[in-house]
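Left out: one protein chain. Kept in place: all the others.
Moving on, here comes chain A:
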Amino acid sequence: MNLSKLNRILLQTLLLPVVALMVVSGVLVWQILSAKATVAQIQLADNNIATANYLSALIADQEAGIRGYQNTANEIFLQPYDFAVAPIQGSFARLHEGIAAQHGDTSQLDSLMAAHRRWVNTIAEPMIVMVRSGADTRDPGLNLRGKAYMDNVRGALASIVASQKYQRTLFVDHWQQQLRDTLIGIVVFALLTGLLIGLFARSRLHAVSGAFQDSLIKLRNNAQSTFENEQRLRAILAAIGDAVIVCDPRGSIELVNPVAQDLCGLNQESATGRNVGDVFRLLDENTHDPIPTPFEQVRDQRRLIGPSSHALLVRHDGTELHVDTSGAPIYDLNGDLAGIVLVFRNVSEQRRTQAALLASEKLAVAGRLAATIAHEIHNPLDAVVNIIYLLRQGSTPEEAAQFLEMAASELDRVTQISRAMLGMYRESRTPVAVDLEEVLSSVLLLLERRISDQQVTVNVTYAPGSVVTGFPAELRQVFTNLLTNALDVSATGSVIDVRTRPYSLRGGPAGFEVTVKDQGTGITLEDMAQLFQPFFTTKGEQGTGLGLWVSQGIVHKHGGSIHIDTNVTTEHHGTTIAVFLPFGAAVLPSEHGSGI
């Protein structure tokens, strides 16, 4: 039930009694009006009765006047008779009107008037004449007749009065009946209306109460599910291994889960309400410069950020942790930013493990080269040892000069090999200019024996001035990896093509690309997908599965990229690995030579 429906119901409940009262009032008015008519009838009857009584008195006056005159023959006694004549006529007329107004029967009145007229005409008037003429009026017959006529008059009058009284009684009864009916009507109507209002109000209130109950239940359910959801989310937040900070759009912290509390070095109470920038400070891993947090990025870009790494989190106590970070916006129903979630993870341990892996892979590369290197050193050493023996045995000066020349050239070879080997380890702390040709040549020198043993031909094509910025030892490691991989898959008599060329990524930096192309069997699609995963190897026990992973890491660190193109068809099988390295900042040809 919505608000407008509720309002309608309330209005209905309010209007119904008003309408009922108006109906009652109407009925009352009608009843009063009809009662008024009845009362008028009663008054009419009362008037008629009064008129009749008045008439009776007048007629009695006339009779008394006639009797007085008869006895005294004095005209004075005749006065009442004469005075009554006109009022009697008026009363007759009024009475006639009154009875006519009642729609009553005037025959009684007519007979009264007739009886009176007969008395006047046959008794009273002759009597007056007889008295005036002095005739004897004591005729018993006349007097008896006069009395009889007068009795008729009185009887007629009495019957009119009786009739009017009867009428009056009838109207009074009718009026009382009307009063009773009205009362009963009102009571019944009031009862019915009350009942109706009660029932209607009950049904309406029932609907309202039902809707209210529903709303309450819904509200309770909502509250319950909100509570459960919150508990669930809290449990998830508390249980997950990632650190989570939730803040409002202005950066005021609302929630810090236990992992985040641990990593930042503070608790929920001390963090709540603080600005996220005070608690969550990030530095660039390499430069130690402050970098924008995902909070700022999400706030400005209104989108999911990360996950990104290479950040250092400065803890409350000033210590630093390597973290991977990401951030996500929280939107309200209107699509406005309601908050921001920061998720981060301590990857310090992972970094240490990676560092250990990198170190071990570096050693493994050296280990794999050790046999070749031992061979490369032992051969010249053997020659030199033998030359010394021959010199000790005694030689002509010409022979000795030749021996020394040979020994010197053999020792040169040892020096070269040892330098190439050292180049794998001696590392500068900052990027320097690296001549790719020099790096590739020295790696190929270390692999020379293996290449010739395998009877593989290595064709090299160097573009002039192939200098990039980077860490020479790391790049040596990359190319040693790529070349040993190529040698591992190369069959006897096959060709490895190594070349450098200027290259620039579309819309990206310019630099050099080094390609190593072998004629091996190629890489299957399945293996391609996992090629750069750590510990993935196609060489079984012979491989660590770290070579390409480490190489990719190094190349990415240099701002470059590795791309692999492979072909497994029987005619054109082989793999080409292309490594792009940007020029970077320190490309000054005069500075190169940091390699061997």
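To be clear about the criterion, a residue touches a chain if its C-beta (ideal position, glycine included) is under 8 Å from a C-beta of that chain, and two chains touch if they have at least 3 such contacts; residues count from 1.
One rule holds in what follows: contacts and distances are computed from a predicted model.
Novice: Can you pick, from "NADH-quinone oxidoreductase subunit K", "ABC transporter permease", "Response regulator receiver domain-containing protein" or "CoA transferase subunit A", the UniProt protein name of the chain not displayed?
Specialist: From the choices "NADH-quinone oxidoreductase subunit K", "ABC transporter permease", "Response regulator receiver domain-containing protein" or "CoA transferase subunit A", the unshown chain carries the UniProt name "Response regulator receiver domain-containing protein".
Novice: Just to verify: which one of A:379, A:418, A:521 or A:576 makes contact with the chain not shown?
Specialist: A:379
Novice: Determine which one of A:252, A:415, A:455 or A:533 touches the chain that has been left out.
Specialist: Here the residue in touch with the unshown chain is A:455.
Novice: For the chain left off this view, which of A:304, A:364 or A:406 is in contact with it?
Specialist: Final answer for the missing-chain contact: A:406.
Novice: Residues of chain A in contact with the chain that isn't shown?
Specialist: 371, 374-383, 385-387, 389-390, 393, 403, 406, 409-410, 449, 452-453, 455, 492
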